[in-house]
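Here it is: the structure, laid out below.
Note that this complex is displayed minus one protein chain, with the remaining chains in position.
Entry: chain A
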Amino acid sequence: MADWAGGFLLLAGAALGLVAGIGLVRFPDVLDRMHTATKPQVLGVLLLLAGLALRLRTPSDLGMLVLVAIFQLSTAPVAAQMIGRAAYRSGRVDRTLLDVDELAGR
């Protein structure tokens, strides 16, 4: 039973990773791409970790998985922010795709 649930979680996580990859290719702009690099990507990794936890079931492995989850949650937004900020400051953001820009001129 736990193996089936674990397998399902692994597949769901992989599917989200695939969608994140598709979004990364298809989105028109750096900032939109950073959305795919954070949300579906992070949830995909978390689902993979949960699936692995259901398959492995040993305490030392679980500790490692928790650690990976924490680092994933805390580093992905920071990385996306650094890339987005660098892109904005170096003028690589397509302003025509923005309805509102309250960072302009700051």
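Everything below uses one rule, namely that a residue touches a chain if its C-beta (ideal position, glycine included) is under 8 Å from a C-beta of that chain, and two chains touch if they have at least 3 such contacts; residues count from 1.
FYI, contacts and distances are computed from a predicted model.
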Omitted chain (choose from "RNA polymerase subunit sigma-24", "Stage 0 sporulation protein A homolog", "Multisubunit sodium/proton antiporter, MrpE subunit (TC 2.A.63.1)" or "ABC-2 family transporter protein") - UniProt protein name = "Multisubunit sodium/proton antiporter, MrpE subunit (TC 2.A.63.1)"
Query = Who touches the missing chain here, A:Leu10, A:Met34 or A:Leu54?
reply = A:Met34
Task = May I ask you to list the residues on chain A that touch the chain which is not drawn?
result = 16, 19-20, 22-23, 26-29, 31-32, 34-36, 38-40, 42-44, 46, 59-61, 63-64, 66-67, 73-74, 76-78, 80-81, 84-85, 88, 97-104, 106
